[in-house]
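Left out: one protein chain. Kept in place: all the others.
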Amino acid sequence: MKTRLIALVAGLFVLGMVLAACAPVATPTPEEIAEAEPESVEITLWTKEGEADGGLQFVQSLVDAYTEIHPNVTFELVNKDVETLREDFLTAGLAGAMPDLLWTVNDHAGPFTDAGLIMSVDDLFDLDMYVESALAAAQLDGKTWGVPISNGNHLMLLYNKGLIESAPATTDELIAAGQELTTSDQYGLVYNQTEPFWLVPWLGGFGGKVFADDGKTPTLNTDAMIETLQFLYDIKYTSPIVPAESDYDGADALFKEGKAAMIINGDWSLGGYREVLGDDLGVARIPEVVGGEWPHPYTSGVYFMIPDGIEGAKLEAIVDFIHFVTSANNQALMVAKLNRLPALEAALDDPLITNDPLLKGSADQMVVGAPMPTVTEMRCNWDGMKPEMQAVLADTKTPEDAAAAMQTAAETCIANLE
Amino acid sequence: MEFLTWEVVLNALGEVGSTVLYIFAGTVLLELFVYFLWTPLRALSRRVDGWLDPLGDRLRHLVATVLMAVVVVFAVRAIAVGQTPSPWAPYWPLTVVVFGLGLFISPNALNIFQSELRLAYMLLAPAVVGLLLLVVFPLLWELNVSLTNLNPRHFQSPDYIGLTNYLEVFTKPVLKQVTFFPVLLRTILWTAVNLLFHVTGGMILALLLNRKMRFKGLYRALLVFPWAIPQPIAVLAWRGEFHFEYGFVNIMLQRLGLPAIQWMTDPTWNFIAMSITNIWLGIPFMMVILLGGLQSIAGDYYEAAELDGASAWQQFWGVTVPLLRPVLTPAVILGTVWTFTNFNVPFFINQNELETSDTLVTALFRSAFQYFNLGDAAAFAFVIFGLLLVFSVLYIRVTGGLKGAYE
Partner (left out) sequence: MTATTIPERKQPTAFQRFFRARGREDSPFGRLLIHIALILACVLSVYPVLRVITISIRPGDRLLSTSLAIIPDDASLEAYRTVLVEKEFLVWLWNSIAITAATAVVGVILSATSAYAFSRWQFPGRIPGLIFLLSTQMIPAPMLMVPIYILATKLGLTQSYRGLVLAYSVTSVPFSIWTLRGYYDTIPHDLEEAAFIDGASSLSAFWLIILPLSAPALVIVFLFNFMAAWSDYLLARVMIASERSLWTWVLGVRDFQSQFQTQWGLFAAASIMVMIPVVALFLYSSKWLISGLTLGSVKG
């Protein structure tokens, strides 16, 4: 009995090991590459790009192209949705299992620097060659924490030339044109009424900002905010040009179905609308606020961030790869494939942009954009604004009460960050 | 990108196969370990018991308990929180020694190492090891974290702040404005409403189906759909239905001449939307359980009751309900716990992240992952856990639910 048992155990172990060895290992083993060349490097790259807008495919092509030129550098490309990426990176940080490189959005810099998980890039790159506003969106405490890849991610006014000839230039024109166009089964304007990202441009137009000059104290209870909320309320109830309830998908569907003349949406949606509307698609700035300014939508983009602790051959490879991706050629490629504006200053003059009316309009909007704050406190602002904005739009709170509530919520949240 | 080639198929099989075999082999090793160590350990415990007998049982229990407490405290403190390893960690072999000491000093050691129990412990060993790793360790880690201020600002080496987090659970707002007790009340309301409809709806359907009829199998199959569908898909489908413009519910309302409802922005209607979805999801489970219970009630009871002149209503309350009690009790406990801790429905239906629609668990999740306030979240989680534990114990006591049906 005992010998049989022992034999069984031994047999199982052998079988298990044989199976494990036979199963082709999912990741390319560095050993194989190391035998061919000395300094072999494997870079784990986490990207927020998904397949929906072609972003992930683009990153994959960049990675493949680089490996062709430098066969000793291989990549493990993992894509995660924005929220997931942030959560997973922080969790990985706790476990000491961080990836080697991040391709992500600017507001991740806040929490990541708080936790001390990424390194500043001022010493590693010549940052002058990048667009100022792109850099500004990744700067904290005087240091830059990310290398910009694309610039923008901003909202703009997109319109259907089949329904409205040209875009309104001011808010008065917007309301007038909108009212003409709003019938029982058509709307003048649609936008995502649930996210404060769509509120912020108007706030800028009324002269307001979410932070005081120190960049950390919330200033949400201001006249500008009240006026903004009042404006959004007006275009829904007083002089209705927008639907009664509309989230991102709703607005998107209405515009694609031709049931909305104008939509406020971001540069990521350009490709999809271009496909559906073709030449009928027009791009313009969000209309200027009468008695105020041009609205300032938040601009940011995507950035490379390097986790702390990377060094040696790996760091060299990463720096080189970043140079490769942000080189003029690849930036032009990105513009063509993803309809995004480049972060490389020199690439802004590329005829690809200046000759494309859509991209030109997008660039025109970006000029009056404001860099999105990347401090951790910003999240508190977003979370404070969101329910209050929705309450005003649901007509359950006055703009004054909402603004006051936003401020309290943000302050409580910031106090909690400690 | 890979496609389903033979290589991929074999890859997955190999991975899974080797995993299972490793687990199996590990289990067998563990079993052998227990098997061969048993007798020597038993002899040892007899010896030690002989030596320590003069000390008396009381003292020995005391010492053993103290030693075990030390082990637990050590385990909690030695687990690293944040990125820096705990300074206590290298001393873990000591813990094993202390644990052994505590085990043998206790008078219970004799009881544990009886030879008849060897097989029992062998059978239990794999599950125990697994649970230790995957349940006990995480709980201890969370306990540890709940005593610190771990968040992005205190990440590398968080500070120990004692029970502050627990106090703050009750005093500070959970996320922005709403504090603990409103969320608790809302969660209780959520659970009560859902459970009421689950049991009622399930009972009605079970009663309807509890007869010989045509298409019974077909009905049962279709009615079980909500349970069989993977929850995330079901919840997202329902969320679509509550959409203002395009959702089925509003379209029907408008066709009936009623105004469309703002399901996503109005707090009350959002809560109702959540409840409708969860009720739809939960009725099949109750129906299935109650149907099984009904089917096992012998017809004689009803016949006897009829002969005694009982009406249908009296039959229901006098015969059906008491006989269903042993089936209902675990179902209600499980249903309550699962509804209380249900995450998918409140989280995804509450598309606009209305704070007024949060239940305890969704608030916990947001606090933990959106702000990564792990210290607060851990304390919060333990409070929830404590609540549920108290509820279950009370429920079992009050309803005497674990008694048999015939008493």
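Letters are used for the chains, namely A and B, taken in the order the chains are written, and counting of residues starts over at 1 for each.
Just so it is clear, a residue touches a chain if its C-beta (ideal position, glycine included) is under 8 Å from a C-beta of that chain, and two chains touch if they have at least 3 such contacts.
For clarity, every value in this text was computed on a predicted model and none was experimentally measured.
Across the entire complex, the residue among B:Ala43, B:Leu59, B:Ala120 or B:Leu394 in touch with the chain not shown is B:Ala120. The hidden chain makes contact, of the residues B:Thr65, B:Asn111 or B:Thr200, with B:Asn111.
Check B:Leu55, B:Val73, B:Leu167 or B:Ala304 against the missing chain and you find that the one touching it is B:Ala304. Mapped onto chain A, the interface with the missing chain covers residues 26-27, 44, 46, 48, 50-53, 76, 78-84, 88, 91-92, 94-97, 99, 248-250, 252-253, 256-257, 266, 268-269, 272, 276.
Residues 1-4, 8-9, 11-13, 15-17, 19-20, 22-23, 108, 111-112, 116-117, 119-121, 123-124, 126-128, 130-131, 133-135, 137-139, 141-142, 205, 208-213, 215, 219-234, 236-238, 240-241, 243, 245-246, 248, 251, 280, 284, 288-289, 291-293, 295-296, 299, 301-304, 306-308, 323, 326-327, 329-331, 334, 337, 341, 343, 361, 364-365, 368-369, 374, 377-378, 381, 384-385, 388-389, 392, 402-406 of chain B touch the missing chain (whole complex, contact as defined above).
Just so it is clear, only the chains that are shown with their structure count from here on.
Centre-to-centre separation of chain A and chain B, using mean CA positions: 36 Å. Note for the complex: chain B touches chain A at residues 7, 10-11, 13-15, 17-18, 21-22, 24-25, 28-29, 32, 82-83, 149, 151-153, 155-156, 172-173, 175-177, 243-246, 260, 262, 264-266, 351-356, 369-373, 376. The touching residues of chain A, when paired with chain B in their complex, are 5, 8-9, 12-13, 15-17, 19-20, 22-24, 26, 83, 87, 90, 93-94, 96, 111-112, 114-117, 194, 243-247, 249-250, 253-254, 376, 379, 383-384, 386-387, 390-391, 393-394, 396, 405, 408-409, 412-413, 416-418.
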